[in-house]
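Excluded from the complex is one protein chain; the other protein chains are retained at their positions.
Moving on to chain A:
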Amino acid sequence: MRPLDEKETTQVFNKLHKFVGGNLKNIVLDNQSHEGPDSNPGRYCFRLQKNRVYYVSESLVRRATNIKREKLVSLGTQIGKFTQAGKFHLTIQSLNLLAANAKHKVWLKPTSEMSFLYGNSVLKGGVGRITENIQVNDGVVVFSMADVPLGFGDAAKSTVDCRKMDPNGIVVHRHADIGEYLRMEDEL
């Protein structure tokens, strides 16, 4: 377990920024953890462990130092991992963090929820609502109509273009969805 180096940090922050925009500040600086017996709440930080990036409260980090690196399986919330090629990917576990701070949202109609949870992209016909002012390639968090976060992905079209699209056009390219917890249980 180690802190991210500068390059890794930019990679992670860039990725997060795509989804949460200015709210990145909340994630990194303002979010306060109330874990542990400490009277003053600590902050959260990012830690790298076996190519996976974790979002951990500082108090937990201190405790985790007691454990050998090889033996440490996980700590805090995993938010993503670095691939062999050195790229950073957000994983589905980061969904809660993203959903709370998301800038761009898409709400799915109940009928198309299932399709999304099986790993398909979001089609225009399935969109119940969409945040205004999404640009192409912005990070979008996908919700059900009951405001339950379902996953996230990349915007394939801006909000404006969405209006003119036919119902079968892709609005959001899927990155991750909560169906993965079942489908890819082993890899997570």
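List of remarks:
The working rule: a residue touches a chain if its C-beta (ideal position, glycine included) is under 8 Å from a C-beta of that chain, and two chains touch if they have at least 3 such contacts; residues count from 1.
What we mean here is this: contacts and distances are computed from a predicted model.
Hidden from the displayed complex is a chain whose UniProt protein name, among "Release factor", "Aldehyde dehydrogenase domain-containing protein", "Nucleolar complex protein 3" or "Ras-related protein Rab-30", is "Nucleolar complex protein 3".
The chain that is not drawn here is touched, among residues A:11, A:78 or A:159, by A:159.
Of A:1, A:24 or A:100, it is A:100 that touches the chain left out of the display. Summarising the interface, chain A meets the missing chain with residues 23, 26, 34, 96-97, 100-101, 103, 105, 107, 124, 127-133, 145, 147, 158-160, 162-164.
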